[in-house]
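Take a look at the structure set out below.
Here the complex is missing one protein chain, while the rest keep their positions.
On to chain A.
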């Protein structure tokens, strides 16, 4: 086992950057695999071993690996949030959830219809602030990787990409809720029971989402690039 020289490391970095990968997790894993493998060979064998690695980790393999990883990451973050959500309905957390739901429902019943819609903005703002904070934290963690591998593509954590996609779904659903009745010229839509029920369901989804995202991030931030 030896340490690679600076020119050798540069060669490895250039080879990996040429793959134009965007997932920080995949880049980290491939770079570590390359260096760990090459360190176990003498410098005379470096070129041959690098060529062999390049054949194994070719462009299409790396992109297929990245695509699969991004898909698995979406599943992972969703599964994690779902498992956290389920804990809200198990003892003893169920008590807090019940009290919160009762208080929120009583308050929600008491306010005007327009306020019911405006209340949706509170969890959305919370989600946006939390997502921005996660983005900042991840940006700081990934910046070291960006400096190390000067890829021509924008490098970011795949977990962050999944969270940002979820954020866009949240804001889009709110826009859709507001715009749809206007597009279809629904008269007095603020008084429609369907619209009111929609705001209640959305507020439940948004609050649950913001809480589960926070808990999932707290768990993942210790070990992942977010």
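Annotations
Just so we're on the same page, a residue touches a chain if its C-beta (ideal position, glycine included) is under 8 Å from a C-beta of that chain, and two chains touch if they have at least 3 such contacts; residues count from 1.
In this text, contacts and distances are computed from a predicted model.
Note on the omitted subunit: UniProt lists it as "DNA-binding transcriptional regulator, PadR family", one of the names in "ATP synthase subunit a", "ABC transporter permease subunit", "histidine kinase" or "DNA-binding transcriptional regulator, PadR family". Residue-wise, the contact with the chain that is not shown comes from A:69, picked out of A:46, A:69, A:104 or A:204. Residue A:35 is the one among A:35, A:128 or A:164 that touches the chain not shown.
Against the chain not displayed here, chain A makes contact via residues 3, 25, 28-29, 31-33, 35-37, 56-57, 61, 65, 68-69, 72-73, 75-76, 79-80, 83, 141, 144-145, 148, 223-225.
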